[in-house]
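The other protein chains are all here in position, but one chain of the complex has been omitted.
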Amino acid sequence: MEANNSVLVIGGGIAGIQASLDLAGRGMKVYLVEKTPSIGGRMSQLDKTFPTMDCSMCILAPKMIECFRHPNITLLTYSEVQEVKGSAGNFRVKVLKKPRFVDLEKCTGCGECAQHCPIEVPNEFDMGLGIRKAIYVPFPQAVPLKYTIDDDHCIRCRLCQRMCKAGAINYDQQPETINLNVGTIVVATGFELFDARTRTEYGYGRYQNVLTSLEFERLLSASGPTGGHLLRLSDGKIPKRIAFIQCVGSRSLKGGVSYCSSACCVYATKEGILIREHNPDCEVYVFYNDLKVFGKGFQEFVNRAKNEWGVKYIRALPGEVVEDPKTRDLTIWYEDTTENVTKNMEADIVVLCPALVPRITSKELAGILGLELDEFGFMQSKDPLFAPVDTNLPGVYICGYCQGPKDIPESVAQASGAAARAAEAIVAAGKEAH
Amino acid sequence: MEQSKETPRIGVFICHCGVNIGGVVKVPEVVEYAKTLPDVVYAEDNLYTCSSDGLNKIKEAIAKYNLNRVIVASCTPRTHEPLFRATCEEAGLNKYLFEMANIREHCSWAHMHEHERATEKAKDIVRMAVAKARLLQPQTEPEIDVTPSALVIGGGISGMTAALCLADQDFKVSLVEKEPELGGMLRNLHKLYPTMQDASESLGHFVKAVKSNKSIDVFTSTVVKDVKGFIGNFKVTLQKENSETANLDIGTIIVATGATIFEPVGMYGYGEHENVITQLQLEHLLKEGQLKKPEKVVMIQCVGSREEKGRTYCSRVCCMTALKNAMLIRELYPETEVYFLYRDLQTYGQRYEHHHREAQDKGIRFIKYVLEKPPEVVAGKNGKLEVNIHHALLNEQIKVESDLVVLSTPLIQHEDAKELSKMLKVPLGSDGFFFEAHVKLRPVEFATDGIYVCGTAHSPKDTAESVSQAFAVASRAAIPMALKRLRTEAITALVDEDLCSGCRVCEAVCEYSAIEMQEKEGKLTSKVLEALCKGCGTCGASCPTGAITMRHFTDNQLIAQVRAAPQVAKEVTKHD
Amino acid sequence: MTEEFEPKIVGFLCNWCSYAGADLAGVSRIQYPPNLRIIRVMCSGRVDPAFIFEAFRSGADGVLISGCHPGDCHYIAGNYKTQRRGILLKKLLEQFGLEPQRLRIEFVSASEGAKFAAVVKEMVEDIKKLGPSPLKARVEAEGLVYA
Partner (left out) sequence: MAYEPRIVAFLCNWCSYMGANLAGTSRISYPPNIRIIRVMCSGRVDPVFVISAFEAGADGVLVCGCHPGDCHYVSGNLKAEKRIETTRKLVKLLGLGPERLRLEWISTSEGGKFAEVVTDFTETLRKMGPSPLKSENNPKVPKAPLNVQDVIRKAIAETNVRYCLECGKCSGSCPISRLNEAYSPRRTVEKFLIGLENKVLPTADLWTCLTCFTCTERCPSDVRFPYFVRACRRVAPVDVKEELCAHRGIPMALSRMMTNPKIKQDRMDWLPDGAEISEKGDMLYFVGCAPYLDVYFEDFNLGLIKIPQSVVKILNKVGIKPVILRNEKCCGHDLLWTGDFENFEKLAKTNVADFKETGAKKILTACPEGYRTFKEDYPKFLENFDFEVLHVSELLSELIDKRQLKFDTKVPRKVVYHDPCRLGRHMGVYEPPRKVLASIPGTELVEMERNRQNALCCGVSSWLSCNKYAKGVQIDRLREAKATGADLLVTACHKCRIHWKCVTSEKLPVDPSEVTMEMRDLSVLVAEALKLV
C-alpha cells in the first residue's frame, strides 16, 4: 500500500501559500483551503513591506499565481474545514465549499457584473474604508480572479445575470461538502487585529481620523479607497501631521494581551517612510515604548527612517487622544519620557498599532482538529525550542502567525519548515507501508 | 527554430504597478512610444501585469496578434521573469522569446521626483528591450540530474536539525564541523530560554541522534576546502586537520556555520578589570556553578551593537539572554541586587515579554540609557566597580557600587566566513552575515541555485528561531533532490566553428574548463561542454575572432541594446 | 537652448551582484540621476571591448561596467578579467581622443544599493564636467540612428 502523500493546508496567506508551494514543488498533492474568495491573506492588504520597501502585492502575486497554476495544488477558496477524523497518514476531512453563486469555470473575471451591481457594501479588503459591490472580487489581483456574490447583501435583482456574457451567474448554487483523504495537515490561519475600540482613551470608532494601522495601510495603497492618495477621511484634507501609537492592547497585563506583537514598531516605521514619500510636508511621529528592532536590517531601517526620511520617534505611550468636534483635529496627550515633560501635540490623523491576535476562527478550528492552544489562542508548539512547527497531534503542523507573532520572512521560513516536517512524516509513513 | 525565421512581431506590456510605476512614469506616453518602435505590433498598459488578468491579457494578445516576441516593462527580472516566461510558454511561445524591461527598480523608484526624465528613461529602457527582443532566439534547456545528497556546513543546532530533517526525508547528508565536537554555540550555554531547558542535555539528544543516523556522515575537525560545480552536481573537497581530504558528490549545500561573540576589549573596562565580563562568560560561570555571590551586579546591554556606525544591527538574543541570567542570579542569591541597563528591551513574541514580567517580579532594576550617554565603569573602592549611569527616563545621574559588571555583546560573523562566501560565490551583507536571495520571500536561500543558509550564519537568532530556519532549509533543499532532475538555463556559450581559429584563448580563460579543443577536418576548433558551461561569457568577450557568443546574450543582441541606449527617444522614428 | 547637458551613460551590470545592487537601490528608494541605461549581462566578464566602443560610437558620454567584488564573482574570476581589460581599454580610449574617466569599472555587490546610487551620482557629475563625448557630436551630425 502506498503512503498517502497528499496534504491539507488550511489558510491561504503567505504562510499557507509557501507551505503549499514547497510541498507541491516536490511532488506532494496539496489541497489549499481558504475561507475568503481569494488567497493572499494579510500580505495582499499591505502596500509595501519592511525593511526592503518591496511592493507587497508585487512580490506576492507571482506566488499566488504559481499556487493557482501548479498541477499539484487544488485551491479550495471560499471554503472552510468542517470536520477532521482519523490520524496521521489517514485524515478524513470534510470541507464546506460555500456557494459563490458564480460558476468558477465560466467566470472570466471581466467585472461586467460588478459594474452593474446596484448594491454597495463596505469592502473587507480595505478594512471597511472603501466599498465593493454585492458581487465582487476582493482585490484586483485576486486568485482565482473569479467573482463572488455576497449572499448577505445580494437582492437578486439579477442585473449581473443579465450582464454576464459568460453566463456564469447561478443563483441556485448550493453549499457543497468535499471529502478529502490526506496524510498530513498544515495549519496557517494567521492573525487579526485586537479591537482598538476597547481602549476608549484613543477614541477609535468614535473619531473618524483615528485609524488602525491596517486601515491606514489601505489608505496608502494604490489599490486602496483613495487610490493611494493620502487624505483625511473626515474632510479630504491633506494631512500635515500624522502620529502612530504603538502597543495598543499589546504588552498589556490589562485590557489587551500581555505579549509584544513583534511587527508593529517596524511596520509603523515603514508607513512613516511611505507618508514622507507621498508627501514630504507631512510630519510623522511614532509614539513607542521600546523600539523593537531585533530583526535583520530593522535597526538600519529605523536609522534610515530617522536620518533620511525625517520620521520622528517619541518614547511615550500617549494617555489619550481628544478630538476637536469642530475641526476634527486630534490632540494627543503624552509624557515625553526622555524629556520628563507632559505635553500635547496636534495631529490630523492618529494611527493606532493594535496588538495582533490569533484569528478568532482558529479557536474553532483547533476544536475541530483537537489542537492545543496557548493562553492567548496561538496554536501550541509541541516544544517551542526544538519542535516549533509540531503540535500535540502527530501529522498536524503549524506555521505563520497562528503559531505566534512573527514577520513575513519568519512566516515564510516557518511555512517551509512545516512543509519539511510534513514531508518527513509522509516519507516515514511510506517506509512503514513497505 | 521556426519562430526565428519569420519577422519579429513584438507585443509590449507596460505595467503601472499601481502607483509604483504609474505614479512617476507617464505610462500611456510610454505605450504610445512603444507602438512607434520597429517590429512592435501591439502595446498596452496594465494596472498590474503580474495579476492573473494581466497574464491573461498577454496570452490573449499573443493569440490575437500572433506575437512571436513578448516584452513586459515592469519590475526586475530577478523576481518576475519566471512568471512571465511561464505565461509565454502557456501561450505556446518559447520562454526565451520573452524580454523584460525594468522600469521600476531602475527607473520609477530611483527617480521618484523627476517625472519627465523618468518617463524619458522608461522609453529608452523599452527601446533597448525592443532592440534585443527583435533578435531573440528560442532555446531548449538542458536537463541535469540532481545528486540526492546534501552537504551541511556547520554542526551547531541549525546544522544538526537540518541534517536530521533531510536524513529523515531519505537524503544522504554530509555534516561538516570544523571543531572536534558537534554542538556549536549551544556547547557554551547553560539554560535555554524560554523553556529553561538545560542546553547540554538537549544538545546531547541531538548529537546522539545525528551520530546514530545512518544517512548522516559526520566530519568533525573538518573544513570545506573547495567547491566546484552547480546545483545537483557539486564537487566538494573536505579537508580533515590531519590533512587527509575527501571528495564528495553533492546535490545541495546548506550553510549553517553559525556566528561568534564580539569581544568588547577596551569597552567599559573589559580586559582591564577582571570583574567586568561578557554575558557569555557569565553563562559559563553559571553553567559551572562558579559564580561567587556578588552584592550588586550591573548588566549593560548593546555593548558593541546598535552603534551609530559600524555594528549598527541589533543582536536580537542579548536582552533575553541577559534577562534569563539576571533571574538565575536572583534565584541563586536573592539578596543580590541586579541592575539591568538597556536601550530598548527586545522582549518580542508571545513568550518573551512574560520573562520580562518575571524579572520585574524578581525585583531586577531596569534602567534605560541612551546611545548618546552610555554608562561609565571606573574602578571604585576596595576592588569594587563604580558604575555611573545616566537614567534616561529620569534625567538623573545614578551611581552604583558594583562588584560584577556583565556586558551583553552581539553575535558577529566568523572570520573565515569571507573565505566560504568566496568559495560558494554567495554574498555577505554589510553586517557581515550571509545575504539571502530575497529578504522577504526567499529568506533561507541564496540567489545561486542549490545553496541555502540557516541559523545565526544568516543573522543573530536564538535557538528556537535557528531550529525553525533549519527546518525551512531542509524543505527548500529537499525540493530539487526529490525531483531528481532539473532544467537549467540555456544561457551557454556557442562556438561558430567557421570563425574559430583555434587560438585557445577561450580554453584558457574558462574557469569551468567547459571548453576543450577538438580536431575537425584537420582544423583545431573549440568545443563547449554544455553541462559545465555556466554562461558567464568571458570566453566570448576574449575571443579575438568573435567566434564565441552566448545564447540569449549574443553579441548582436547586446550591441543592439548598446546602440539603442544612448539615443534620445524623441529622435527615433520607426524604420529599419 | 541653454538646456543643461545631461550625459547618457551605458551601464553593463552583472546579473548576480551589480544588477541586484541596482534593484536594491530602487527598492530602497535611494534616488540618483536618471542618466544611466542599464544592460544586463550574466557576468561583467561578458563585456566585450567591442561593446564599449560601440557604446561610444553610438553617442554614449560614458560607460559603466559593474561586477561583483573581487573574489565574489559568481563565475569565479570574470570580474578580474574585466578589470584587467579596463586598464587597457582606458589607454585605447585616450588614443580615440576620449577621456579615460568616461569608462568606469566598479564593484557593487547585491547588498550595496547605496553604493550603486553613489557611483551613478558621482559618474554623472564627473562626465558633466567633461562635457559631451567628442564622438557624440559626430554621431548627431551624421544623424546616426541604429535600430
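Should a chain be cited, it is by its letter among A, B and C, assigned in written order, with residues numbered from 1 in that chain.
Note that contacts are C-beta pairs under 8 Å (C-beta built on N, C-alpha and C of every residue); 3 or more make two chains touch, one makes a residue touch a chain.
None of these values were measured; they are calculated from a predicted model.
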| field | Missing chain: touched chains present in the view | value | A, B
| remark: Cross-chain touch to the chain not pictured, restricted to A:E80, A:D150, A:E215 or A:E323, is A:E323
| message | Tell me which of A:C154, A:C247 or A:A268 is the one touching the absent chain. | response | A:C247
| Touching residue (missing chain; options B:A63, B:L394 or B:L524) | B:L394
| message | Residue by residue, what part of subunit B touches the chain that was omitted? | response | 339, 357, 360-361, 363, 365-368, 391, 393-394, 396, 398
| field | Touch list for subunit A against the chain that is not drawn | value | 199-201, 247, 251-256, 289-290, 315-320, 322-323, 325, 333-337, 340-344
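We take it that only the chains that are shown with their structure count from here on.
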| Once you find the CA centre of subunit A and the CA centre of subunit C, what distance in Å lies between them? | 43
| subunit B and subunit C: spacing of chain centres that average the CA atoms, whole Å | 26
| note | Note: subunit A residues in touch with at least two other chains are 52, 54, 277
| In subunit B, what residues contact two or more other chains? | 112
| remark: As the complex stands, subunit A meets subunit C at residues 52-54, 273, 277, 304
| message | List the residues on subunit C that touch subunit B in their complex, please. | response | 6, 8, 10, 15-17, 19-20, 22-27, 29-34, 37-43, 45-51, 54-55, 58-61, 68, 71-78, 81, 85, 109-112, 117, 136, 139, 145-147
| Parts of subunit B lying in touch with subunit A, wherever the complex brings them together | 17-20, 22-23, 47-48, 50-53, 55-56, 75, 79-80, 82-83, 86, 112, 161, 165, 168-170, 192, 194-195, 197, 202, 306, 312-314, 316, 344-354, 357, 370, 392-395, 431, 433, 438-444, 458-459, 463-465, 467-476, 478-479, 482-483
